[in-house]
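A single protein chain has been omitted; all remaining protein chains appear in their positions.
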Amino acid sequence: MANFEHGDFHARIVGSFASQGAMTMIGAELTRISHGVVEIELPFDTKLTQQHGILHAGVIATGLETACTYAAYTMIDTDASLLTIEFKVNLMSPGRGSRFLFRGEVTRPGTNIIVTDGRGYAVGDGPAKLIASMSGTAMVVRDREGFQD
Amino acid sequence: MANFEHGDFHARIVGSFASQGAMTMIGAELTRISHGVVEIELPFDTKLTQQHGILHAGVIATGLETACTYAAYTMIDTDASLLTIEFKVNLMSPGRGSRFLFRGEVTRPGTNIIVTDGRGYAVGDGPAKLIASMSGTAMVVRDREGFQD
Amino acid sequence: MANFEHGDFHARIVGSFASQGAMTMIGAELTRISHGVVEIELPFDTKLTQQHGILHAGVIATGLETACTYAAYTMIDTDASLLTIEFKVNLMSPGRGSRFLFRGEVTRPGTNIIVTDGRGYAVGDGPAKLIASMSGTAMVVRDREGFQD
Partner (left out) sequence: MANFEHGDFHARIVGSFASQGAMTMIGAELTRISHGVVEIELPFDTKLTQQHGILHAGVIATGLETACTYAAYTMIDTDASLLTIEFKVNLMSPGRGSRFLFRGEVTRPGTNIIVTDGRGYAVGDGPAKLIASMSGTAMVVRDREGFQD
């Protein structure tokens, strides 16, 4: 059974996040880790832009996919791992702002398959603006049996 | 009607690609621009990794979404622009390799909506290995009427 | 601007739903119409099954897509119409039960594009069981300009 003690998944996720080159590259930081919910934030930077000067859809996907995957990590055994199978992103407003927040939540935990949903927001002085949503699926892998697939 | 002369969209896409901070950040280059098909390539780099040291799913999404969007740009009027509405990525094999290629293709052109499909490959000495697929939707915008939405 | 008076969209949706051959075929009925939220219910029937005797994924998609589309109809002008562009369904538990409920909600209203999310449940004597989720995109069409695309 999954071990839901906070300390376990918290340390694991912090260490895992720190090992991701991509998180350093985009300037992201972990700002919330709780059971079934993880948040990541990053400041706007011109290196993250697409051709209109706003946040690249791929950077939005990177933030959402990472938040959702770590949300799923809070609900698996410490000897298990996760493979993202697929995800879908809807872009709802231009990624314009000084700072962005990506929240991942577990919609459906499971022994084999975990379904997550994510929301991305432009945050700043005013109210947060919803810029994107994600729906994703991860497979729980034990003994790395999924990796040699 | 859309102008399909090669020179038009070729120069536009080259210029647009060069203006993307995110493409510079991930080290991507345009390697093919033809009517309805665009390819992007990038070398492996540890800055692009997730926690297992392989290409981050978000970087894969970035490459696929960009290739698909520019494939759609080859099929619109030069005074029109595109907004990506949504995309879905399936991850099929770990993003392990020395170099990656992302191909975007237009599946369904249209006056208002363009549907694209993309494939991502790990390329190296041996045969290319399919690592991911994408299916995406873009909206054609004129007079930027979609941007104030 | 959209007219949000209840009577307008309520009558329109009831009439539209009644004209759908597919809703009669699967035995569905409208059970809730409110601003931004529509629910559809249907009893289990062996005619709706896949090979394992449970609700067919396509029937689940039919219920979710219809609920989401009508949720979007509550937020557009009465002279506008909607085209579903795409939707994605996650199947989370087998569609087993005596009755099913599909709820569609508008996540992001818009002048051109409306994003919806849906949830499907098996409902019966005990607590409702989440069987599926949907995320979908519809395009608002006026003067039917999207139909000749």
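Things to note:
The first chain written gets the first letter, and so on, giving A, B and C; residue counts start at 1 in each chain.
Keep in mind that, in the parts below, a contact is a pair of C-beta atoms (placed from the backbone, for glycine too) under 8 Å apart; a residue touches a chain by one contact, two chains touch by 3 or more.
None of the values given here were measured: they were computed from a predicted structure.
Touch with the chain that is not drawn comes from one residue among C:L91, C:V115 or C:V140, which is C:L91.
Mapped onto subunit B, contacts with the missing chain fall at residues 88, 90, 92-93, 107-108, 110, 115, 117, 130, 133, 135, 137. One chain is missing from the display, and on subunit C it is touched by residues 16-17, 19-22, 24-26, 45-51, 56-59, 61-63, 65-66, 83-91, 93-94, 147, 149. Residues of subunit A in contact with the chain left out of this view: 85-86, 88, 110-113, 137, 139, 145-146, 149.
Keep this in mind: only the chains that are shown with their structure count from here on.
Spacing of subunit A relative to subunit B, judged by their CA centroids, is 22 angstrom.
With each centre defined as the average position of its C-alpha atoms, the distance from subunit A to subunit C rounds to 28 Å. Each of residues 88, 90, 93 in subunit A touches at least two other chains.
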